[in-house]
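Take a look at the following structure, please.
What you see is the complex with one protein chain gone and the rest in place.
Should a chain be cited, it is by its letter among A and B, assigned in written order, with residues numbered from 1 in that chain.
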Amino acid sequence: MPEPAPGITPPTPALTLVTDAIQDPAVESRSQFRLALERFAHHRLALAGLVVFLLLVLLSTLGSVFWQYSYSTITSDFATGPSPQHPFGTDLIGHDLFAQVMEAEATSVKTAALVALIATTIGTVIGAIAGYYGKLADALLMRFTDLILAVPLLAVLLVLANKLSKQAGSWFWIALILGLLLWTNLARQVRGAFLSLREREFVEAEHAIGASDLRIVFRHMIPNAIGSIVVTATLTVALALLIEAVLSFLGLGIQPPEVSLGSLVSSGQDAATSLPWLFFFPSGFLVVTILSINFIGDGLRDALDPTQRATR
Amino acid sequence: MSPLLEVMGLNVTFRTRDGDVHAVRDLTFRLGRGETLGIVGESGSGKSTAALAILGLLAKNARVTGSVKAAGQELLSLRERDLAHVRGSVIAYVPQDPLSSLNPAFTVGWQVAETIWTRREMSKEAAHRRAVELLEAVGIPRAAEQARRFPHELSGGMRQRVVIAIAMANDPDVIIADEPTTALDVTIQAQVLEALRSARELTGASMILITHDLGIVAGLADRVMVMYAGKPVEAGPVDDIFFRSRMPYTLGLLGSLPRLDGVGYARLRPIPGAPPSLVKLPPGCPFVPRCPVVIGRCAEEEPTLRLAAPEHSSACHRSRELAAGVPLFGTADPAPPAPQTLPAVDDRPIIGVTDLVKHYPLTSGRLARRKVGNVHAVCGVSLELRERETLGLVGESGCGKSTTARSILQLLPATSGSVRFGDQELTTQTRRQLRALRQHVQVVFQDPMASLDPRIPVGEIVAEPLRVHERWDRRTGPARVAELFRLVGLNPEHRNRYPHEFSGGQRQRVGIARALALEPKVLVLDEPVSALDVSVQAGVVNLLEDLQDRLGLSYLFIAHDLSVIRHICDRVAVMYLGKLVETGTRSQVYDAPSHPYTQALLSAVPVPDPQVERQRRRILLTGDVPSATSPPSGCRFRTRCWKAQGICATEEPVLADRGQGHPVACHFAEKAAVLPGPRR
Partner (left out) sequence: MWIYLLRRLLAGVIVMLVLSFGVFILVALSGNPLAALKATPGVSRATIAAAAAQLHLNEPLADRYWNWLDGLLHGNFGSSYTGQPVGSQIAQRLLVTVKLVVPAVILSVLIGVVVGVISAVRQYKPVDHVSTGLAYLFYSTPVFVLGLLLKDFLAVDVNRAVGHTVLFTVGQSTPGITGTWNVLANEVQHAALPVITLTLVTYATWSRFQRAAMLDVLNADYIRLARAKGLSPRRVLFVHALRNALIPVITVVAIDFAALIGGALVTEIVFSWNGMGQYLFNGLTGAESPDVYAVSGWLMVAGTAVVMFNILADLLYGVLDPRIRNA
């Protein structure tokens, strides 16, 4: 932490009680947020990740609106390679792959974002209660979390997904199920942060002035834990993308006519050797999306939560 | 004869995101055989970095230039593999924090023995026997048994001795001890300093002793070097530095210290400002913004270390003029006149504590969390604090003084006993009732960084109590915050800045402003200055004294620093292992201490005066403070007491006047003067 640099003017004897307070730091006031922003901007990979991710989101949004084909349009070109007409080629029944990949990208991203939103909300609330009140609440909530963790995640997903994903608007249900299962990491993070914040003197100082629990939690503890919450939430987006892709690849996730990147890879896999574009375009988008989010997460960790080392 | 260690123009620069940090600048010194050099400086002065640079132990982002020669051999150009042959046998190192410096995975005996058998032709068994001998030499009782323990199973003092034993293991020519007693309590510090002395004698090594404590230097060093802003600013024989300093910074430092042996309790003379940032140092002397005798040249040209007297050099343009010994800092901080006459003092106590008990359940283990006992943190403490009085609660870490404070503040529920504010019992109040009463009793914490929410501007932090108690008004609120800022000596224009943008002393002032926001009657000050550098500490102490005079506050002042307590407190209570052992007025406790523990405590505090230190006799306590889980029967101090007899184990001495004129909890209470008489 840089100490403010003192000015060169010697101190004048003051009339008030001023002693070591006279110096006037010439440093502009910088909030923690500004500092974090600057640290993030220093992380080149994270910046690159952010730019790539924003471009992907933009492209997929614009692509599904302005592109001449819709993802469900069946053209008269079957299994053609990339061409100006079909930049990513077409599949065996004549779908334009570019339109499909754009739609799939949008679906995958919005699913993952919803998952992160749900998981972050649940995880923060449970972790905050466990970490703030400790003792019994902590023991109960953490046993509950252990239970969720011990459930081989995939098994429950498969059961639920298989049942729910047959319904319309399947991306929403997939997101809901994933969100209900992926909050455990966040809960542990928030609990850990709260347990240590609880012992900090500034929280004790709040108790000493008689502040209410709600005020302490919302005004002081959550803002101080926001770093690890944001980082974990970001990494949850990447995790959700990965799991959604696997589910869709297995035919248990996003259902036709909707498409996701995982389901595109799945339907293209049989012809992968002869029509490689069916494999490479959706896979490439999938990997690049996840990679960009992981880089953003890494940059955020450096910027917001310097104590928490990259353990992944 | 060539010097053992010769450092020439040593510079250390760290590359950071904020720019280059010049941690050490132009450090030059020689260390002769059998000599002890004390390096003194505040945090950030570069003293520890210099030690690590000499040993080649700095992190990779450090750029080290200059020359370090040990017995004629240049060290800075050596590769890591070759440096390994120098370390330990030519230059040994005693680190600051012994817990984190010992490998948690190996027993301490193994770690000492390893130092020997990896470096010499010696069997592991022989090395282990030698290790046990070394552990005995540094004063570890039952060394063979202790050698089989892991670092976390030993007390802080024991661990520090293990580290000293490691330094002795290969008969070094030079031992560099970096803040070797910083984390230790004063009675343990005295033991460890003894161990260091014997290490010096047994190995015949020269020593570099790095510390911020001028008292330790006064007792151990032959020569002293003072560092400021990464640079040596004064160097010379210990008596010259203490009695004939030629550098305003050193003079300021010595003047700002509260003395254990001072005459009277004169107002402290702080050095204004705070040490500079090492990132963008302005040209000229880095002490300029804080120096009372600045001349035009000072801001343009940085003075180098030059001989000011035989063997005594100083980095000040005016060092020759300083020989006269003018009081430099006397006028910078006058006590303000008491603004108005305060109402007469009420005789009844404003805070009354009776038989306060606080037990914690002790749970064990990461694996199986189960209750294994109770920590008897506070066991029947009774106190009274009167209006406009300062009561000092003093004791070593773990004695329960902070727990007592938190119980009084109702931040911890007391196990039993009573705490009263005026006539009102606090322990039985509901949360809502307590909230209203909290306005009257406020607290200032030890660590000014930790006690301020880093994400909130300081103006908001000071306004927080007003908002919580719905005393915030959009029209009058900002003015009230500005008034509080001025009251504690902060510039109200800085209210939108964040805590990290302030220096330690300023942050503590923010903490004090927050505590004053509700116009309390009582302040509980929990180690309010112990995290601050000495030069800044005096300013905060003065502020507290002035605020008391102005606002008619009562202070419960908790500290481990006996000198500060002596300076600021009207009455003193000494605490040991959850109980009070002696209480009385300041002069009763300091001039006629009657409990053996108080006597040992006072005799262990180093005094920043080399002449006094040379003549002092110390009462060295043996052993560590027993565990608060199963305190000794009878008198709790008996396990370390030289007066202990049969009755001490069977009958607990109550705190009562036993003919000494003030309450003492000892069967064999007897007055003794342990402090050196007033200085010349």
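By definition in this document, a contact is a pair of C-beta atoms (placed from the backbone, for glycine too) under 8 Å apart; a residue touches a chain by one contact, two chains touch by 3 or more.
Owing to the predicted nature of the structure, the values given are computational and were not obtained by experimental measurement.
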item: Residue among B:93, B:228, B:287 or B:590 touching the omitted chain; value: B:93
item: Per the touch definition above, residue among A:245, A:259 or A:300 touching the missing chain; value: A:245
item: Hidden-chain contact residue, picked from the options B:69, B:119, B:435 or B:616; value: B:119
item: Candidate in contact with the missing chain, chosen from B:2, B:103, B:397 or B:622; value: B:103
item: Touching residues (missing chain, whole complex) on chain B; value: 52, 55, 57, 59-60, 80-81, 84-89, 92-93, 95, 97, 100-105, 114-115, 118-119, 150, 152-153, 163, 166, 169-170, 364-368
item: Touching residues (missing chain, whole complex) on chain A; value: 146-147, 150-152, 154-156, 158-160, 162-163, 238, 242, 245-246, 249-252, 262, 265-266, 269, 272-273, 276, 279, 283, 286-287, 290-291, 294-295, 309-312
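The working rule: only the chains that are shown with their structure count from here on.
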item: Residues of chain B that touch chain A when the two form their complex; value: 17-18, 44, 270-277, 279-280, 282, 284, 288-291, 294, 299, 331-333, 336, 406, 409, 411, 434-436, 438-439, 442-443, 445-447, 450-457, 464-465, 468-469, 486-491, 496-498, 500-503, 505-506, 509, 511, 514, 518, 536, 539-540, 542-543, 546
item: Chain B contact footprint on chain A (complex, rising order); value: 1-11, 13-14, 16-25, 27, 29-32, 39, 42, 200-202, 204-212, 215, 219-220, 223-224
